[in-house]
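The other protein chains are all here in position, but one chain of the complex has been omitted.
This part shows chain A:
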Amino acid sequence: MFKTILTGVALTLCFTGAASAQTPGGVANVVIQPEPPGLMLGLVQNAPAQTVAGNIYEGLLRYDFALKPLPGLAERWSVSEDGRTYTFNLAANATWHDGKPFTAEDVIFSVEFLRQTHSRARGNLAKVTSVEAPDAHTVVFTLSEPFGPFLGIFEVGSLPMVPKHIYAGTDYKTNPANNNPIGTGPYMFKEWKKGSYIRLVKNPNYHVAGKPYLDDIYWHVIPDAAARAVAFETGKVDILPGGSVENFDIPRLSQAKGVCVTKKGWEYFAPLSWLWLNNRSGPTANKAFRQAVSYALDRDFAKDVIWNGLGKPAIGPIASSTRFFNPKLAKYSYDPVKAKALLKESGYKGETVRLLPMPYGETWQRWAEAVKQNLEDIGIKTELVSTDVAGWNQKTSDWDYDIAFTYVFQYGDPALGVARNYVSSQIAKGSPFNNVEGYANPAVDAGFADGAATVDAAKRQAAYDGVQKIIIEDAPLAWLLELEFPTLTRCKVHDLITTSIGVNDGFRDAWIER
């Protein structure tokens, strides 16, 4: 009897001992929502595609929670004194999933490829005049002038490396390899049963020794939000990436036994929500009216009631988790009295204002109703105009709205994800993510240009402080909340989120306790 107990204790010790080290093997079951249209990251950039294909493809760099670069396919990098030359030393043992070596030629080709297919990469690479390969594992980027955020553009979703030997000389969009994506990442594409699941398997030749740990990753397509929550509750899936269940389910799910929650892994994207205010015509063309809207919004109510405590009231164009945010510039608090005074000053005559909700599920619908209430409380006649995703895209990109909900990613730097919404050169129909409000201010254009054109952090901060001050005063739009999308996992899943793009950086470090 005594002996049995001892053995039991020894076994338990043994198991707990083993559990604290990274155990290789195991299967991760993850929810993916919605089903991506494809997995070739150079061609498809929607959120679920990035989440799945971040395991298949890699970028040259990754970024920690403070957005400092970490090695990816590039092991080392250096910047020249004048901020115009960037040299990357690539991992010498990296190979594509079909066994061909990954070289500097692939980097040069990827730049060429993405300049044709990837609109964000096209903008990010605008200052690059040449990309050269002095040897097989060194790449040199030369810029026409210094570009402050340049080291921040190499994340896998922004600049994924694509294989030259498969795509060179072909029609990229119809290449059969698009349905069988080949990257350098820790997991390889295995199978996709449309409407059911996507299966990735371990890349045994991954260039980081000992990684990855898991054998398989199954991405389950479950279209109903309540059914996704049930799948997690019943243990059929272990991981709910941020945003895959309605936020009113999160408190219940996170209180269950053995469930871990993290808000990390969104620092690079820093999703910021706001109301587009059409600066061109109608009451929203008036600055006092726009300021009145900003004072009328009860952001704490939205955070506490509609988002169940998730998120943080936004004070201006730059999110607090990204660089060059300045907390001292806060101006708009919930103040209906001030809002009413400003509304009177604006000369508003009771015209009906159209409010376009975001067609992304229950939470957004309720939020639109709350904002309508806020606006009507100060005397703005508001009409909700609901539509689906395609209709919302059409209405915002054709400027057919008075007030419209949106949320936009910041991509780690004001020059990459903020300037586009305020500079006058970005006023163009056909995109729901540029300067949709039609705001034009030469001082703002100049400030953003100054902020981007130097690598000196102090000079950049000064430029962006100036810009933030003007924009907050002009109120071209009404900032709402910095959104949070917590990731829920079974606690046996470890090291899933290790960088500022979270699950999108793949399951490179993740392991499951067994």
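Note that in this section contacts are C-beta pairs under 8 Å (C-beta built on N, C-alpha and C of every residue); 3 or more make two chains touch, one makes a residue touch a chain; residues count from 1.
Just so we're on the same page, contacts and distances are computed from a predicted model.
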UniProt protein name of the chain not shown, from "Hydrogenase maturation protein, carbamoyl dehydratase HypE", "DMSO reductase", "Dipeptide transport system permease protein DppB" or "ABC-type quaternary amine transporter": "Dipeptide transport system permease protein DppB"
Contact with the hidden chain (one of A:Pro24, A:Pro146, A:Pro432 or A:Gly466): A:Pro432
Listed residues A:Asp216, A:Glu369 or A:Glu513, member touching the removed chain: A:Asp216
Option touching the unshown chain, where A:Pro37, A:Pro134 or A:Gly361 are the choices: A:Pro37
Identified contact with the non-displayed chain, of A:Thr23, A:Thr138, A:Ser333 or A:Thr387: A:Thr387
Positions on chain A contacted by the hidden chain, ascending: 27, 29, 34-35, 37-38, 45-47, 117, 119-120, 122-123, 173, 178-179, 193-197, 199, 216, 218, 220-224, 226-227, 230-231, 233-234, 236, 387-395, 397, 408-409, 420, 428, 430-434
